[in-house]
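A protein chain is absent from this complex, but the other protein chains hold their places.
Letters A and B name the chains as they come in the text, with residue numbers starting at 1 for each one.
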Amino acid sequence: MSDEEMKNEAAETVEVAPETEQGNTPVEATRKDSAAPADDVYLSLRHVDKVYDNNVQAVFDFNLDVKKHEFVVLVGPSGCGKSTTIRMIAGLENISSGDLYIGGKYANDLSPKERDIAMVFQNYALYPQMSVYDNMAFGLKMRHIAHDVIDRKVREAAEILELTKYLDRKPRQLSGGQKQRVALGRAIVRSAKIFLMDEPLSNLDAKLRVSMRAEIVKLHKTIGATTIYVTHDQTEAMTMATKIVVLKDGRVQQIGSPEEIYSHPANLFVATFIGSPAMNIWDGTLEGRDVTVGTGNQVLNFQVHDDIVSKRREFYQNTLDRVLFEIYASISRADKAVEKAAKNLLNLTRGQLKSNLSEVDSHQAEPPSEEATPEERIEAARLRLKAAQKKCELALSQLDLSNWFPKRRELTKNIELVYAALGNQLQRLEQFDAGLSGGRCDLAVGLRPEEMEITTVDDPREGFESEVVVAELLGASYYLHFNLFGKEIVAECHASTPMVSGQRIKVIIDSSHIHVFDKVTQLRID
Amino acid sequence: MDNTADVTREGEGERLTRYGEFLKRAKSKLPRMHLSLKGDGGKHRQPYFKIIRTEYSREETLWGWIFVLPCVILGAIFVLGPIVISLYYAFTDANLLRLDEAQWVGFENFKRVFEDSTVGLALTNTLTFVVEVVPLQLFTALGLALLVNKITHGNTFLRWAFFVPVMLSLAITSMLWMNLLNDSDGLINALILACGGIPVNWMTDEVITLQAIIFISAWQGAGYQMMIFISALKNVDHSLYEASEIDGAGSWNRFVHVTLPAIRPTFSFVLITMLISAFRIVTQPMIMTQGGPNNHTMTMSYYIYLQGTQYRDIGYSSAIALIFTFVMAAVSLTLRRLFEGKKD
Partner (left out) sequence: MNKNIRLGALLLTSLTALTSCGGGGDQSNNDVPGGTVIVEVWVHKNQQEPEGRVYNSLMESFNNSGFTTASGANIRMSMVFCGSTIATRIASAQLTGGLPDVLAVDCTDITSYVDAGLLVSIDDTVTTEDSYVDSVIDECTIDGSLYALSGMEAPGGLYMNTGLLAQVGYTEEDYAEPWSWKDVKEAMEKLYAADLPYQIQLNQNFGTDGAMYFHSNLVYSAGGDFGTDGAVEAALTTPEALAGIEQLEMFYTDDGLDNPRTEAWAYTGSNASAFEQGEVAFEIYGPWDATTIEKNKYTSAQYEHAAYNNYQILPYPVYEDASGNKSTLVANPCGSYCFGVTKDTENKEAATVALEYLTGRDATEAMFSEIGTFPTNKDSLAEMEQLQTGAFKQLADNLSNNEFTRPKMVKYPQMKDAYTRVLDYIKNSCNDASYDLEAYIRDQMGTVDSAR
């Protein structure tokens, strides 16, 4: 896709939240291919989007294939679109665009009943006036199943969940954990093909959560239904899932098994989200093969693989599209803001501004063709960014000159915002250019707390010395807070030797455990 | 739990002690009369007195009475008083213009009640009215509430439109309908004629008149209950609807198993209040038909009023009122028992 097309598409993009520092780069650039899923895939979502009435997009291009008997966990912070996604699977929300296949059948237009799914809600959603027995039997009654069959199934499920002696109670006579088990029972009894669970353990206390986690996993092993589980707790995701989907702001960040996600996080967000305590992140620079972390007297130097070096150019080339997409989006937003300002100015000054703007435009170079090299494209983008910045400056000075007129402050603020954004983008472009050309580029370097070895100062091995600021005792291990490479970080160590704050320690780091991420795109470099 | 925080707890950190000190100082500056609910936390007990094993704080009781006394006195004079006096009159031959010459006649009034054919008719009419208007109005209100809840466009207009009849006084709507239902030149009959039908004697047929009044009452009152139901419906937990949708319940099943149980308390409240006000109906018959074609829209309240203030027979009307109260109480209590029996 040429830059011109990309620019146009960026201009048409649905407005989302204002630009954040970390890029909202889409996972896949292509948009419009939808083939029917493969045979062993039971649940499939292809390019699913969700846009609400007020033009707020909650889910962007969600793709997921779930095989039978898998336990998939959608995990992410609040507002990342996981509940929306699961509700779309359930049929409680309309799918704005994209396809949903359940059991090989196209399921976008099926009602929840026809999809043969069972759902467990965060607030249990038990029918308050019915007994536990009736609650569990309700779904079967609605499907006109015979009485004795219902009875058998309900009692079976009750036994599995140890609810047999509560069958006659009403929900308000049950504790939270029991209510959740009834909700699970309601799902099991139906022998549905897919189980959907929307943060079922969030309303329980910590201890109960731990035991219920194990119960759900056991249940999954016993019954073996395909399960989609939504949570914001990464511990639940790690312990229960066979496949994890990490979401942020409506976009999928990474899909993989818990081990993959833990050991090879695809971007900075996944790295810091998964794992408790969070991964420690430093700023670093990469030049050739050398990575330098920290300044002053404590500096970490290590070398990356040759592979990384050679792959680096490839990596930056592959990610160029994404970065440019964002840059052009930013430019088009700036253009719009400037146009709006120009429209609102009074006639006299408007003419002046317009002529200045058109002068800037006329000096613009031709957009690069399809076959242009990355450097040329970067150069073109750089020029365009600078031109856009000039336009903003012109507009700002014009607004400054004009006397009071309505909306002046609002327009000025808008243009200042986009101007700042343009500045950010320019910075990132420079960094990216540096990365691409092999020059010095900025990195984010990460190391998990568990992957550092803490010893005494007398240890003969090579390491970094530091002083403990806070030592948190958990029982069998410590979380030590100390300063390293200019930042306060956390490390975990065994509690065999007691630690107190102020104690001097030595940290031994194995550079093979270090994760390296590009600062601009936040993606992992490996 | 103690309300007083001047008991400092050692070892809970500096902040708590300081706060406790501050409170103690502040409390000492207050006037001596303080409204502590449970006393000083064990320092010394407030004076109390006992009635059948339950302790009552003397001070609390006094304050309680101070607040409640005006209301109790007014209630006694204007509510209990008339009831007692009416009870007395029911056993006398009191006449409105000669109340001081009331003579005791024992159960003569009550015997007369049972022999009076008009009372029988009035009671039948009233019960018919109640039995027909309550379900009609209730389910109209519920239906309208469900409808209005679902429609998003023009929602405010619909709510207002349905509520307007409630804002009009009963007297005005009675006259309005009297005009509409006039035998010869009312709008309704004109429409029927235009469609080729036979005009109906709305206000002069013995059976139809009561039905017309029932319909008009339901039409007027439904808007009010509709508002109550709308707010009750809004409080139903959405996830229950979703769960039932996933369980495979269609709209009817969702209504029966999720909506109805959720608005059950509101429903029974509305039912009881509607019932009681339906028993008291008097304005519509009084204005529209004055008791109707041959007493066929005479209601108990109207008859009591007629006998008491128009015919000046206070003794007799008190007797009728007493018997009617029993009937109303019986019906209401039975219904409440029925409804509460289901709750367990």
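The criterion applied here is as follows: a residue touches a chain if its C-beta (ideal position, glycine included) is under 8 Å from a C-beta of that chain, and two chains touch if they have at least 3 such contacts.
Just so you know, these numbers come straight off a predicted model, no measurement behind them.
K.L.:
In the intact complex, which of the depicted chains does the undisplayed chain touch?
P.N.:
In the entire complex, chains touched by the missing one are B.
K.L.:
For the chain not shown, which residue from B:Val113, B:Leu144, B:Met178 or B:Leu233 touches it across the whole complex?
P.N.:
That would be B:Met178, which touches the missing chain.
K.L.:
For the chain left out of this view, which of B:Thr128, B:Asn149 or B:Thr204 touches it?
P.N.:
Only one listed residue reaches the unshown chain, and that is B:Thr204.
K.L.:
In the complete assembly, which of B:Leu69, B:Leu191 or B:Ile276 touches the absent chain?
P.N.:
If we include the chain that is not displayed, B:Leu69 is the one touching it.
K.L.:
Of the residues B:Leu99, B:Leu147, B:Val256 or B:Ala330, I need the one that contacts the missing chain.
P.N.:
Candidates B:Leu99, B:Leu147, B:Val256 or B:Ala330; residue touching the omitted chain: B:Leu99.
K.L.:
Could I get the residues of subunit B that touch the absent chain, sorted low to high?
P.N.:
So the residues of subunit B touching the missing chain come out as 32-33, 62-63, 65-67, 69-70, 73-74, 93, 95-100, 118, 178-179, 182-186, 193, 198-199, 201, 204-206, 290-291, 293-295, 306, 309-313, 315-316.
Throughout what follows, only the chains that are shown with their structure count from here on.
K.L.:
Which part of subunit B faces subunit A closely enough to touch in the complex?
P.N.:
Touch list, subunit B to subunit A: 237, 239-240, 242-250, 253, 257-258, 261-262, 264.
K.L.:
State the interface residues of subunit A toward subunit B in the complex, per the touch definition above.
P.N.:
90-92, 111-113, 117-119, 121-123, 125-130, 138-139, 142-143, 186, 190
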